[in-house]
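Left out: one protein chain. Kept in place: all the others.
What follows is chain A.
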Amino acid sequence: MQREVGTLPLAPALRARLAAAGFQTAQELLDTGPCGLSKEIGISREEALEALQVVRQECHGDAARTAGGSGATRRCTALELLEEEQTQGFIITFCSALDNILGGGVQLTKITEICGAPGVGKTQLCMQLAVDVQIPECFGGVAGEAVFIDTEGSFMVDRVVDIAAACVQHCHLIAEAQQEEDHQKALETFSLENILSHIYYFRCRDYIELLAQVYLLPEFLSEHSKVRLVVIDGIAFPFRHDFEDLSLRTRLLNGLAQQLIIIANDHTSAVVLTNQMTTRIGQSQSMLVPALGESWGHAATVRLIFHWDNSQRLATLYKSPSQKESTIAYHITSHGFRDVQPPAATHSAEGAEMNPRKRPRTEEEKQ
């Protein structure tokens, strides 16, 4: 009950008046009561009542937590977290090399950022992930739905149809090879129409719409509790042109990052963002670095950078809390995001053993 007045979530003007009147702890506020409070600092009785309600909520929340109740805090021991992580699924990308360097695929409850030059395949990966998140659990997926927030207008439905058709075909082949009951059952619901109807698409034209959309997202997610992936394609685009006040931009971006990580945690979903690249001119050479500045680099938990190397596309894992930095090559085919095929077609039998949740590939790329 000894919370300082300065630490309570009240409006700054109100806080300033309380400090000037000499109130220090929350206990004093509660003792004074709404009438006394409104007389002391010169606000209306309704405002005083509201302020006291906020204070009471905070203090009761504290007391409940101290007494051992779980309340709304997110506290647990590392052991519990470890068990949770071991049972959590990953969203696979259909490119086994990429899945390997990510530690199994795109992780839930974390923000993954994909940076790259134009045309290198960021939107392709986003569309692939929006389809892959819906793969049923018996095939190694997370059986969730996807929210796609598009700011650049690069979402092509025909392309998603192609990717989804290839994914469904892949699953059919596996089901045929393995002949299990639940595979057949799952396949009945895993069809093209179903996949497309579970991708929720939003189009935001400027940064205000984007911010509003992200603030309304928690309500949407509570109604659609099966959503396991939120993709924001082009987070750099609305913030990069026409922004006069750079400190406001940093502030908004950081607020956005906070919102997103709260969403990722509370609803156990993965958040994937795509970012653009910008040139930084150093002393002797110029480098391509991710856009939106240094402080944005801290917002994402996992960072992937896509780049070209003479006509081969490469992906580098640049920042991750649990995996080492490494680079792999990938390919974009008519079926979507895939591995680069080595010249001698060695079957990835070791790949299946390393990652037991991955099902063996029975089909080679049919071009």
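As a working rule, contacts are C-beta pairs under 8 Å (C-beta built on N, C-alpha and C of every residue); 3 or more make two chains touch, one makes a residue touch a chain; residues count from 1.
Basically, contacts and distances are computed from a predicted model.
Peer 1: Pick, from "A-type voltage-gated potassium channel KCND1", "DNA repair protein RAD51 homolog 4", "Electron transfer flavoprotein subunit beta" or "Septin 9b", the protein name that UniProt gives for the chain of this complex that is not shown.
Peer 2: "DNA repair protein RAD51 homolog 4"
Peer 1: Please pick, from A:G119, A:G153 or A:G255, the residue that touches the omitted chain in the full complex.
Peer 2: A:G255
Peer 1: Provide the residue numbers of chain A that touch the chain removed from this figure.
Peer 2: 2-4, 6-9, 12, 15, 19, 21-24, 28, 31-32, 40, 58, 61-62, 65-66, 68, 73-79, 81-86, 109-111, 245, 247-248, 250-251, 254-255, 257-258, 261-262, 264-265, 280-282, 287, 293-295, 297-301, 303, 305, 316, 318-319, 321-322, 324-327
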